[in-house]
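All protein chains but one are shown at their positions in the complex.
Order of writing sets the chain letters: A and B. Residues in each chain are counted from 1.
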Amino acid sequence: MRRIVCLCLCMLTLVCAGCQSRREPKKLAVANSVLYDIGTRGDYEVTAEIMNPSASQGTQKSGASSKNPSITITGKGASIRDAVADITVTLEQDLFGGHNKARFFSEEFAKKGMINALDFLARDHLADETPYMVVIRDPNPKDIYFSSIALSDMVGNYIERMGKSQPKHTAKGVFVNTLDFTKDYYTEGKQPVTGLIRFESCVDKPSLNTDGNQNPTSTRLIKYEGLAAFKDDKLVGYMDGKETQVYHLLTEDVDTAFITVPMGDGNTVLEISHSSADKKVTFPEGKTLIGVTVKAFLRVVTAEQGIDLSRPEAVKALEEEFDQRVEKQIDAAVHKAQRQFHSDIFGFGAALHGKDPQKWREIKDQWDDLFSSADVSVTVQSNIIREGEIKQPITMEDIGE
Amino acid sequence: MRSKPVISSVQLFMMALGSALVFPYTFMPILVTPPANQDVWIVLLSSFAFILVINAPLLILMNKFRGMDINRIQETILGKLLGKVASLFFVLFFLYCFTACMLISAMFINIYIFPETPIWTLVAYMIVPVAYAAYKGAGPVGRIAVFIVPTAILMVIIFLLAGIGTMDISELKPVLSDSTLGEITQGAFFTAARYSEILIFFVFSFFLHRRASINKTYASALLAFGLTYMAMLIPTMTVLGHEFAKHTWNPFFVFTRQVDLLQAIERMQALTMLAWFPMALLKLIMYCYMASYTFSGVVGVRSHKPFVFPFAAVAYALCLLPIMNKSSTVELLRSDRIFPWVILPVIFAIPLLLCVVYLLRRKKVDLLIPRKPEIPGQNEAPPGNNGA
Partner (left out) sequence: MVIEPFETPRGRAMIVYIDGLVNQSLVDRDIVKPLKSPSFNGDISAALEAPYAEYTDVPGVTQEILGGNVACFYRESGVARILEFRQFQTRGVQEPDAEGVIRGPKEAFTENIRTNTSLIRRKLKTPDLKIEDYTMGRQSHTTVSLVYVEGIVNQQVLAEIKRRFSKIDVGVIFETGEIEQYIDENTFSPVSGIGLTQKPDVLAQRLVEGRVGVFVDGTPHALTIPSLFIENLHTSSDYYNRVLYASFIRILRSIGLLITVMLPGLSVAVISYHQEMIPSAFLVSIISTTLKTPLPVAIEVFLLTIMFEMLREAGTRLPKAIGSAITIVGSLIIGDAAVNAGIVSAPIVIIVALTAVTGFMVPSLAEFTVVYRGLFWLLGSTMGLVGIGSAMVLMLTQLASTDSFGIPILSSFGKAERKDGVVRYPLWDMLYRPESLVKDNRRRKVRPR
């Protein structure tokens, strides 16, 4: 009996004491995406996009809602944490970062160095490693919150959905989350990259938002294409869509990529369905030679110029043409990383570390210079394995006669 | 429940396994033991040889003195007074482990889940079920283990399967080239020194069903521990990268944040919490019980019950000391500089001493071993049923 009384007393005291960490869901201000910027006076500016719950409730009951599904608030401070605290000066609910989907960085912030942001984010117990990291290539990065976001309601959700769907259709953009960035930062022999956004205005086209009331004047489109290259944790340059395809090829991360090969009068478009890249670093006669062999398996998507691809000779010719084109493309991209970035974003050093650790230990401190001055040798071996549902091009008539 | 509780071999297996898995779940110390790079899985594999060597003296003692409990074994070998002194060392160790584990678990919760809650509340929420369960005795503890531990293992398997798509095997390369043999041996030794579950066997084998084999249970528990640890280590290293994993306080938990099931069910770290917390409580229950039980044998009281609440109160008070409330203190306590060196004397040095003394006084001691093992209760089990 005494035991039961003791137990009850214990439980009672705990009941009274244990409610400190409770957060009621309706008192939360859920941040969907966060933008990190450096202000004009050199202090940090953090903009949070916060979900507006009454907007989503309204659309269920009444017709169209005139409320914005999200609001944005900017805070300024000497450190990132001060800037976040500054947001709460304007916000009446608890800022909740546990569901953050995307982290945007302005160019200035990225050039100054990302590692401070990463330290803050890694320590904070609500901010985790799953949000995407994206650099916005625009003098006014806050415009992202006033751009058209197609079928989504908030920018963070927009980026997250794009991260799931875009890789299946093209390899021109790269989706890097905070964990990937951190892993690359620590990996010896590979430098990190992030995704890239730029804006494009569409003055003539009507707004793309499905909800007619919302922001009818937004004529800015978001283009998620290309990548931002880093050296250690500082931004050093950008690559466009085609070069990002090379990045995907070399990091063996291709879901789908479309390469156009002009042959004859028209173009043949081939899709890379899967590929592998074998990276080698060798040191013949004191020089550095970076070699990569790409094996690609292709599908024919369009054959405009009327090649009958059911014949092996035609296929062989097409493959060779493809090989040449892609070798040039890879060459150009690697050269750009060498000459402009001086940064090994493709992971050649990591490949050397894996294959010849002894050698890597010797040269790893000079790898950046060795990489920048290395010679590049690219070999592409492609294999057209499928041609789709028709055997001969549609323009061809009188088959088999 | 006046008769002595009987534990089956399955229950003992689960208890040892659950207790052993708490550390990997909580902070995966193997990531920071030398060589602290991508070869730590090799360190894990090689630590098993060390574990067997370090645990050998106690295993020999247990098999030889089957049917006698921990206090009686020591008193028989060393004589009454010295035996009690040796038991006291065990009591102190159990108390240390109890306090340290409680502090580590409370710190984990305070860092990852509830930063605003004061530590005295967290520890109180842990102490109450622990003291209650330890009070109830060995039988209920064994039965609880059979429910809690398989849940945790199931979670490990789920996360392994869910994380397969995100795993990057190249994180494990290059193999063996960045570490020296010396580093690997050192790391294996430290990892082996953390495996203190042999003490669970030492205390609870007294309650084990007469027909069950201690060695078989021990071997299967060790094997299961190795497999599960590997199933936790490899995904964590390959998904997080070993460098980032070293920075985090709880790598496995951070790993479970990254994976999703079928691309639809995200954020499954709640499952980890649900599986981990009862298991941590189970470990605390066992240490609290072992401390009270051994101490009751030292002072000569028949039942362990009077000592459970005092020990729990002492541990609670220790956890509330200001110096204990700093994460740097906890980091020190659980690091390789302190923890293995506290365990080794108790699981290796003292048993080795006992073995040596036994060999010297063999004739006298053999007379004191009872003929039939002292396990009452269970009748003959039917054929084909090996003490389930």
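Methods note: contacts are C-beta pairs under 8 Å (C-beta built on N, C-alpha and C of every residue); 3 or more make two chains touch, one makes a residue touch a chain.
Computed from a predicted structure; not experimentally measured.
Colleague: Missing chain touches which shown chains?
Modeller: A, B
Colleague: Which candidate, B:L88, B:I111, B:V128 or B:L352, sits in contact with the chain we can't see?
Modeller: Answer from the full complex: B:V128 touches the omitted chain.
Colleague: Which of these touches the unseen chain: A:H99, A:K142, A:R198 or A:K280?
Modeller: A:H99
Colleague: Hey, which of B:E266, B:E331 or B:D366 is the one touching the hidden chain?
Modeller: Result: among the candidates, B:E266 touches the missing chain.
Colleague: In the complete complex, the non-displayed chain touches which residues of chain A?
Modeller: 4, 11, 14-15, 18-19, 21-26, 28, 30, 51, 53-54, 56-57, 96, 98-99, 101, 126, 128, 157
Colleague: May I ask you to list the residues on chain B that touch the chain which is not drawn?
Modeller: Residues of chain B in contact with the hidden chain: 1, 3, 8, 10-11, 109, 113-114, 121-122, 125-126, 128-130, 132-133, 136-137, 139-141, 143-144, 146-148, 265-270, 273-274, 277-278, 281-282, 285, 379, 381-382, 385, 388.
As a working rule, only the chains that are shown with their structure count from here on.
Colleague: So what's the Cα centroid distance for chain A and chain B, whole Å?
Modeller: For chain A versus chain B, the centre distance works out to 43 Å.
Colleague: In their shared complex, at which residues does chain A touch chain B?
Modeller: 7, 10-11, 13-14, 17-18, 20-21, 122, 125, 128-130, 164, 179, 182-183, 186-187, 350, 353-355, 357-358
Colleague: What residues of chain B sit close enough to touch chain A in their complex?
Modeller: Residues 111-118, 121, 124-125, 128, 132, 170-171, 173-174, 177-178, 239-241, 243-244, 247-248, 254, 257-258, 263.
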